[in-house]
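A short write-up of the structure that comes next.
All protein chains of the complex are present and in place, except for one that has been dropped.
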Amino acid sequence: MIINMREGASEQEIQHVIERVKEAGFQAHVTRGTERAIVAAVGSNGRRHELRALAAAPGVTEVVPIAQPFKLVSRQVKPTGTVVDVAGVRIGDGGFVIIAGPCSVESREQLFSTAKSVKTAGAHLLRGGAYKPRTSPYEFQGLGLEALELLSDVRKATGLPIVTEVMSTEDVDQICEHADMLQVGARNMQNFALLRRLSKANKPILLKRGPSASVKEWLLAAEYLLAGGNPDVVLCERGIKTFETGTRNTLDLASIALARELSHLPVIADPSHGTGKPSLIPPMSRAAAALGADGIMVEVHPCPERALSDGPQSLDLDGFSRLMQSLAEPLRSVPVQRNSAVA
Amino acid sequence: MIINMREGASEQEIQHVIERVKEAGFQAHVTRGTERAIVAAVGSNGRRHELRALAAAPGVTEVVPIAQPFKLVSRQVKPTGTVVDVAGVRIGDGGFVIIAGPCSVESREQLFSTAKSVKTAGAHLLRGGAYKPRTSPYEFQGLGLEALELLSDVRKATGLPIVTEVMSTEDVDQICEHADMLQVGARNMQNFALLRRLSKANKPILLKRGPSASVKEWLLAAEYLLAGGNPDVVLCERGIKTFETGTRNTLDLASIALARELSHLPVIADPSHGTGKPSLIPPMSRAAAALGADGIMVEVHPCPERALSDGPQSLDLDGFSRLMQSLAEPLRSVPVQRNSAVA
Amino acid sequence: MIINMREGASEQEIQHVIERVKEAGFQAHVTRGTERAIVAAVGSNGRRHELRALAAAPGVTEVVPIAQPFKLVSRQVKPTGTVVDVAGVRIGDGGFVIIAGPCSVESREQLFSTAKSVKTAGAHLLRGGAYKPRTSPYEFQGLGLEALELLSDVRKATGLPIVTEVMSTEDVDQICEHADMLQVGARNMQNFALLRRLSKANKPILLKRGPSASVKEWLLAAEYLLAGGNPDVVLCERGIKTFETGTRNTLDLASIALARELSHLPVIADPSHGTGKPSLIPPMSRAAAALGADGIMVEVHPCPERALSDGPQSLDLDGFSRLMQSLAEPLRSVPVQRNSAVA
Partner (left out) sequence: MIINMREGASEQEIQHVIERVKEAGFQAHVTRGTERAIVAAVGSNGRRHELRALAAAPGVTEVVPIAQPFKLVSRQVKPTGTVVDVAGVRIGDGGFVIIAGPCSVESREQLFSTAKSVKTAGAHLLRGGAYKPRTSPYEFQGLGLEALELLSDVRKATGLPIVTEVMSTEDVDQICEHADMLQVGARNMQNFALLRRLSKANKPILLKRGPSASVKEWLLAAEYLLAGGNPDVVLCERGIKTFETGTRNTLDLASIALARELSHLPVIADPSHGTGKPSLIPPMSRAAAALGADGIMVEVHPCPERALSDGPQSLDLDGFSRLMQSLAEPLRSVPVQRNSAVA
């Protein structure tokens, strides 16, 4: 880290910082400029939080970290991409994996018709919520255990592995019995008690990015999972909160490219929450495939206008088929120049 | 709710919406404009989520709610402000309540010296973290039970009631034994499993606003607590995430005035997290007092540059005394016009 | 528009609103719910601003528009996409148009080497700044007229049409002599004096989205150009301001899909400003092509580390060639299910 001294900091203040840097287990290198000094803390075995706290020392303006704060999730540590195996479906293997299904499990009929349909259209995994995080306590909160049992049944019937959300440490064991992959929702991305519990679970985790989490914070949340012992983590960008109200969230596709650059973990997109508009799901899914994302997660409902949650952003069964077809179409091509006469 | 039909929606589409509105338990009133129709759903006993899902029906452009979605927290329901009693300290009673103390409990000595000092300066409640939500798994995570026992001890010694954060449903019982008020941190504002558990707890709750939560979402999180049976809720604005990097967060003071207008619950400010800069804490605390907030929560540490967490934004003991003095100074006054000759 | 009355609004307040709606040239349709009333203003020839101001009338909570505020740019008005011809290069014609070149024109050598290189690699238009909007007055402000003359020369030499930014009404005539397309920068998107002047210019306009402009505000800025008489407008998304600091801006690709849905105007992406990182330019360019954007605008410099502006986000000449190659690669393909045994 680099400790910036303010203009006119006294020699005593600089010496104090140097001593504290050494006390924290680092070497201190001072550079004195014409107007101000900087102190660089060198070494890899010191106590970094003691350096950070030096921002409060007299004469210091700020402490600037120069290394990334995550370790196990870093591509520097593990240059080759991780492949996460979800009951036979490999995410991160170079293909574009499709996770589809209803926002909430509402009934046997709704779940089975959706599952069969998305399977026929080519989906690889089935999503479906049993426990639902809802902004209002008066909204549908999910069928709970009944939904989990329906998910087990539909897996038997279709062979599609199951992804479902876990909201509480207390539900982890039960959900692990019925699901193949556990999703951490956006609002729980920094629920550290839950992350610590899931780091000991025996299932792969789908970690959604929080609506106001930076890419760095997202990777540090994944670091909790790897540091606790669970290496099977897939990241999922689902849109961030911005001033734009024309879409439900702002799907930050560059964060996928950036996360793949910084980390070896697979990264997918959720264009359903990311846009909130069915018409935008196909173009944004194609964009995700084009930039190198490892897949998408999409909400599908047999009758969106009767859905108990997230109907307005769900594709119907035909819409999902058309989405799958659109993923096979080529990019817009670059025309050959027509005005090349002069050169 | 109002269902807006698109320009050129067919009569069949309009009739379909009307039927679905009735099916959901409402009356349907249609207004046909020159270019488009709107359908108003009238009544108070219908199933609102069925109306919301109609955004997915053919011919519909959007569904616009016209009533606020919260009930028990609303000032319409209870016009007089709620007073929350925390072991004898009354929040919401017209005075400006001061909660102060270290970010984390680090040692007996650190805690006792801080507590005595903030008490002498005039603080009413003591804050101190036992379980700490940290962005990185490699940062100090709090002393846990040891910290709780120190908090019990310091309460006996000083008489200051204790506020401490709860991160997990599993810790609720234990924390209730040692603390007088339980804090839900910003990153757990929509941890609905935790909110449901705390709605059954026998202690007042300090509910921080999430860094990307709208005022509406914040009030709905409080609604979980009241709906579950706990009426003793104090709201705390602690800054939202924006593009501005000159401060740690953007302290949204207008949200305090707005929350007090919409709800009867007391609302306080946290200028420590809200700004991240000690020099900005006194002016923002004064601003909070001026606009009608019910108090502030401030981080204080005997030696910020040695703090295990949040040192750079902590006041030292002298700084806290000066803050308390600054709260007694009057507003800038409006000068009498000097150029009034002409009129 | 719909005027929502508050709960308990008096009959007198409702009648007052009805009268004001009629006075503004609309019919008033009232729907009385169990708790509140709404008044719908029907008609297309009234004065809309008088309705908006009713938000200030007693008993009114809000005024909700139900029609989009733009007209000439709307796809409802003109369902087929507009093609903008820039000196023979057609934008919006189904192909993916490449605009490339240096941030600033710095010298004849720099400009010519870049132009020849991007032309060889397949670019269709040359960008280059003569007048530069710079955050600080102490930064390089562009070569002005000298740059414009160099741009004229390089067009003659290469045949590439020229795109350059206009910052001031006073420069419009001069720039029109040398450039084929005039760019309105992000920070001038709502410089209405400039937009009005450009609506009378005889050249196509490239209108960048402001860093905090909603899609609606962006389209209304374009409406100024069309309403003033210039139909040749290309929109350019260049990233919005958010809390994320891992990228320079947040490139909002969904806004491109949304703008193309709402408007008939062509829309391109600027991944250079949108990400600020050369490594993210190829994936985001591919994403733009995949979702249906009409092209990209990219900064290229023969030696980015010596650029007078925006070096850190510029591609070098080889980097631009590789970008062009990457645009020819197919999307990630969706693997055929391997676990389909059971169904």
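Order as written gives the chain letters A, B and C; numbering starts at 1 within each chain.
Everything below uses one rule, namely that a contact is a pair of C-beta atoms (placed from the backbone, for glycine too) under 8 Å apart; a residue touches a chain by one contact, two chains touch by 3 or more.
Nothing here was measured: the structure is a model prediction, and the numbers come from that model.
If you put the hidden chain back, the residue from A:Q76, A:S279 or A:Q325 that touches it is A:Q76.
When the full complex is taken into account, the listed residue touching the unshown chain is B:E261, out of B:E146, B:D173, B:E261 or B:D318.
Of the candidate positions C:N4, C:S272, C:S309 or C:Q337, contact with the hidden chain is made by C:S309. Across C:N45, C:T80 or C:S136, the residue that sits in touch with the chain not pictured is C:S136. The residue touching the chain not shown here, chosen from B:Q174, B:T250 or B:S321, is B:T250.
Contact residues of chain A toward the unshown chain are 2, 4, 7, 29, 31-36, 38, 40, 42-44, 64, 66-67, 76, 241-243, 245.
Mapped onto chain C, the footprint of the missing chain covers residues 20, 48-50, 52-57, 63, 69-71, 133-140, 167-171, 187-188, 190-193, 210-212, 217, 220, 223-224, 227-228, 240-241, 278, 304-309, 311-312, 314. Contact between chain B and the absent chain runs through residues 87-89, 94-98, 116, 119, 122-124, 156-161, 212, 214-216, 240, 242-247, 250-255, 257-258, 261, 274-275, 277, 279-280, 283-284, 286-294, 324, 327-328, 330-343.
Simple rule for what comes next: only the chains that are shown with their structure count from here on.
Ranked by C-beta contact pairs, the top pair of chains is A-C.
Closest to the protein's overall CA centre, chain by chain, comes A. If you average the Cα atoms of chain A and of chain B, the two centres end up 26 Å apart. For this pair, chain B with chain C, the centres built from the Cα atoms lie 37 Å apart.
For chain C, residues that reach two or more other chains under the stated contact definition are 242-243, 245.
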